[in-house]
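Below you will find the structure I want to go over with you.
The complex appears here without one of its protein chains, the remainder shown in place.
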Amino acid sequence: MATLAEINQFMRQAFPNAQFTIVAAGNKSATIRRRANEQDIRPGGTVSGPTLMALADTALYVAIHATIGITPDAVTSNMNINFLRRPVADKELIAVCELLKVGRSLAVGEVTLYSDGNDDPVAHVVGTYALPRAAQST
Amino acid sequence: MATLAEINQFMRQAFPNAQFTIVAAGNKSATIRRRANEQDIRPGGTVSGPTLMALADTALYVAIHATIGITPDAVTSNMNINFLRRPVADKELIAVCELLKVGRSLAVGEVTLYSDGNDDPVAHVVGTYALPRAAQST
Amino acid sequence: MATLAEINQFMRQAFPNAQFTIVAAGNKSATIRRRANEQDIRPGGTVSGPTLMALADTALYVAIHATIGITPDAVTSNMNINFLRRPVADKELIAVCELLKVGRSLAVGEVTLYSDGNDDPVAHVVGTYALPRAAQST
Partner (left out) sequence: MATLAEINQFMRQAFPNAQFTIVAAGNKSATIRRRANEQDIRPGGTVSGPTLMALADTALYVAIHATIGITPDAVTSNMNINFLRRPVADKELIAVCELLKVGRSLAVGEVTLYSDGNDDPVAHVVGTYALPRAAQST
């Protein structure tokens, strides 16, 4: 397990330009948020799909750190995303992640994405990370 | 919307050999359960993957009926399943479905599958049904 | 690597009631076929989704045996299926599998499913198998 402070420190080093904020991170869970940049906005005032996928991917990564300790070498092996509703461009995006399984070689989790202030999710992601061999003992 | 009695009647006609029981069905949700048959069991005392996929597919179908009325012509267009843990062969399987979106032409939902008596899910499914044009007005 | 004869022998022992025929199996590929049973048929003369998923799953398993040797303990970890067209009930189903990656711990492949005699696929599957640790040296 890693504390929120440890995760924040690691993520800031690994992604110095990243713009998300970790709201919470605990055993098998994480919540992060970020505001969409100008370059993330699509015509019509919505947020691009890859922006949503990137945020979900980060939420999974943070939840893994929070559960088994900082694991830089965990890599995404599969992501499945369903786009449900148009996000609102000028609202923050919120990603709520719950890990469904943390095994020896794979971690599987789901992420529900929201526009701040709206209870209906804008997208839903299920993702798998491949864990390095020694990860569980970290 | 359809009541549990209406859904049961429809499902029994459409799938006369089906062996699941609808535990609950309401707005955007359904829970169903069934015991694995001998032909569903794999060597090692576990349940076959297609048995799990079929149960998840049925749970989505039931949740759609419960939400927009009996919709025989709704058809599965996509299913994504992650197998998480080995189900126990002699326990009932339980499928808990929540619809994430019910739009004009698509319904998207997730299903978490359990072996009775264990809180850790055995599989997780996200599925999409294509809805016939007039479905929303039923 | 395993020969077609070795794979046939293994599959017949592991799945004595199975009804598919292995048409071809080689490095990173396999083609199998089967006729739909009465219990696989859905109202309207089509084939059930789980029947298609099961056939795709088997094609992946056969292709893995053909590529790295008989690997009984390989297990499906993820399957994503898109249903494209209604299969024809009284035609054989054909599953053509190509492995996209065979790594140390995961094998990923795609399967295209056809009704015999029609070039337009009825479904498309991408699946991942988790490989046991010693599999690569078999």
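All chains are identified by letter, namely A, B and C, in their written order; residue positions are counted from 1 within each chain.
Everything below uses one rule, namely that a residue touches a chain if its C-beta (ideal position, glycine included) is under 8 Å from a C-beta of that chain, and two chains touch if they have at least 3 such contacts.
What you are looking at is a predicted structure, and each value in this text was computed from that prediction instead of being measured.
Trainee: Of the chains you can see, which ones touch the chain that is left out?
Mentor: Result for the missing chain's touching partners among shown chains: A, B, C.
Trainee: Among C:E6, C:E92 or C:E110, which residue is in contact with the omitted chain in the full complex?
Mentor: C:E110
Trainee: Sort through A:A2, A:I81 or A:V111 and give me the one touching the missing partner chain.
Mentor: Per the contact definition at the top, the residue touching the missing chain is A:I81.
Trainee: Have a look at B:N37, B:S105 or B:N118 and name the one touching the chain we're not showing.
Mentor: Result: among the candidates, B:S105 touches the missing chain.
Trainee: Which residue, B:M1, B:V23, B:I41 or B:A130, contacts the hidden chain when the whole complex is considered?
Mentor: B:A130
Trainee: Of the residues in chain C, which ones touch the absent chain?
Mentor: On the chain C side, contact with the omitted chain comes from 80, 82, 84-85, 100-101, 108, 110, 112, 120-121, 124, 126, 128.
Trainee: May I ask you to list the residues on chain A that touch the chain which is not drawn?
Mentor: The missing chain touches chain A at positions 14, 17, 39, 43, 48-51, 53-54, 57, 75-83.
Trainee: Residue by residue, what part of chain B touches the chain that was omitted?
Mentor: Residues in contact with the chain left out: 77-78, 80, 105-106, 128, 130.
Here, only the chains that are shown with their structure count from here on.
Trainee: Sort the chain contact graph into one of these: line, ring, star, complete or other.
Mentor: Its topology is that of a complete graph.
Trainee: Taking each chain's centre as the mean of its CA atoms, which one is most distant from chain C?
Mentor: Farthest from chain C by mean C-alpha position: A.
Trainee: Could you classify the chain A-chain B contact as same or different, where same means more than half of all interface residue numbers appear on both copies?
Mentor: Since more than half of the residue numbers are used by both chains, the interface counts as same.
Trainee: So what's the Cα centroid distance for chain B and chain C, whole Å?
Mentor: Each chain's C-alpha centroid was found; their separation is 23 Å.
Trainee: Using Cα averages as centroids, what's the distance between chain A and chain C in whole Å?
Mentor: 33
Trainee: Which residues of chain B are in contact with two or more other chains?
Mentor: Answer for chain B, listing residues that touch two or more other chains: 80, 82.
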